[in-house]
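Below: the structure, in structure tokens.
A single protein chain has been removed from this complex, and every other one stays in its place.
Order of writing sets the labels: A and B. Residues in every chain begin at 1.
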Amino acid sequence: MSNAASKRRVAIAVARKDLTIEWNSRILVNQVAPFAAIVMVLFAFALDNEGILQRVAPGLVWLATLFSMLVVIQRSFTVESADGALDALRVAGIDMGAIFVGKALALMVQLFVLELLLVATAVVLYGVNMTLAGFCEAIVTLVVATVGLGSVGTLYGGLAAGARGRETLLPLLLLPVVAPVLIGATRATEAAFGSGGTTVSEGWPWIGLLLVFAVLFCAVGTVAFGPLVDE
Amino acid sequence: MAGQSGTGTSATRRLGILVILMLAGLAFCGLWFSAEDVVQGSTVRIMYVHVPSIWTAYIAFGMTAMCSAVYLSGKNRSLAWDRVAGASGEIGVLFVAVSLVTGSMWGRLTWGTYWVWDARLTSTAFLFITYIGYLAVRQLGGTHRQRARRSSVLALLAILEVPLVHFSVSLWRSLHQEASVANPNAKVALDGLMLFSLFLGLFAFTVLYVWLLLHRQRSMLLEDSFADRGLDVAIAARRNEAGA
Partner (left out) sequence: MDTVIQLSGVVAVLGQFPALAGVNLEVQRGEIVLLQGPNGAGKTSLLRVCAGLMPIERGTGHVLGIDLATNREAIRSRVGLLGHTNGLYLDLTVMQNMQFWASTVGATDSEIETAMATMHIEGRLADVKASQLSAGQRRRCALASLIVRRAEIWLLDEPHAGLDAAGRDELDALLRSAVTSGATVVLASHERDRALGLATRTVTIDGGGAS
């Protein structure tokens, strides 16, 4: 089988494996989603003003996403190190770039589900009203932002995985890097929600920024994952 | 070659004297000889430290990225490239910190606040955190080569992220149509002597960076050699286990 075809096969197998693990263990549904929802509720306690909440709803959605993402990424790599599975894959000479793509895909799917949930929570809790155009824009924003987050999260998650106090490195390394996503996704979501009088058309340039980020880190991640994670 | 008692050589000693002279010259020009600003008065003098600091930090991080790229590009490159990259990263973080502190002080003196959310300050803060992360990864342990490979990849990632963050933050701030008056170092009209002092500052800080870099990468070499010497001892001890 050709090299490219085998890499594709590996990536799909890894993605399916991660999603099957999630399906079997239901961590996302049982633990992470409630955590994210609680974070949204706590924001309401802290900000204590419905007008403000509605205005900042987009920002809160993405903040809650970023914080929950840390947990999901760490979980993604804990399953690999629990019984030395990733090591076994390395020993077998499986291409690390393909493993990266597979894990990133699975992470993207999980994050996307989480973000849908959070947007729905915002609509319910913070009194957001979207037009149809706004809703479409919101979905596109979610997809593009998630591709970027999934790539960069898998890359740094791999580095921060493992023994001896590395896990605590993940927030320090990851959160500065995803600042462009936070900025871009929040502005685009504001446009989608119509918060503070922004129109839907104002969001599209920001989606462009998210697209650049996503493409960049997909490409870079595939190449850098191996050297960064390997011994 | 480094002297027996430390990391200095006759070359670095000469360089060090040059640095001291230039910094003294800078202090003279900046603090006394050059004029005050029309608007800001004496507080503009912070510029002579603030601007060269961030400039030097950019040079330092650029050096880190370049040395990391060189290290990764060859099959068996010398670890010296990694040491220089690491030393440069440390010094860069130092200069960014100086830049942030002086920038904050400047803002406080001119506009009454310690922090403004302007694009440059915010990006600089992100630059700081990013390279703190780089230094943290260098401390993760393992063999010299493992550390070198990890850090090199991370340095190249950082060079990619920094412009992206800067661009995003600038776009973000441009939404708020802030007057550049909010940025203390934007609207300073520089006359001839002030400009000269600024360039003197840039040059002095760059030479200071080189001096620090030479010393720090040598002390890193000494640290690594010490660890390697320890390895020889450890190997001998380990072989003796077998006999016992």
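As a convention for this text, a residue touches a chain if its C-beta (ideal position, glycine included) is under 8 Å from a C-beta of that chain, and two chains touch if they have at least 3 such contacts.
All values reported here derive from a predicted model rather than from experimental measurement.
Participant: Which of these touches the unseen chain: B:41, B:141 or B:163?
Facilitator: B:141
Participant: Out of A:14, A:144 or A:228, which touches the unshown chain?
Facilitator: Final answer for the missing-chain contact: A:14.
Participant: If the missing chain were put back, which residues of subunit A would it touch?
Facilitator: Residues 1, 6, 9-10, 12-14, 16-17, 20-21, 24-25, 79, 82-85, 87-94, 231 of subunit A touch the chain absent from view.
Participant: Mind listing the subunit B residues that contact the chain we can't see here?
Facilitator: Touching the missing chain: residues 75-76, 141-143, 145, 227, 230-231, 234-236, 238-243.
Operating definition for what follows: only the chains that are shown with their structure count from here on.
Participant: How far is the middle of subunit A from the middle of subunit B, if each middle is the mean of its Cα atoms, in Å?
Facilitator: That gives a centre separation of 32 Å.
Participant: Looking at the complex, which residues from subunit B come into contact with subunit A?
Facilitator: Interface residues on subunit B, with respect to subunit A: 72, 126, 129-130, 132-133, 136-137, 140-141, 146, 149-150, 153-154, 156-157, 160-161, 164-165, 167-169, 171-172, 175.
Participant: Given the complex with subunit B, which residues does subunit A contribute to the contact?
Facilitator: Going through subunit A, the ones touching subunit B are 155, 159, 164, 166, 169, 172-173, 176-177, 179-180, 183-184, 187, 209, 212-213, 216, 220, 224, 227-228, 231.
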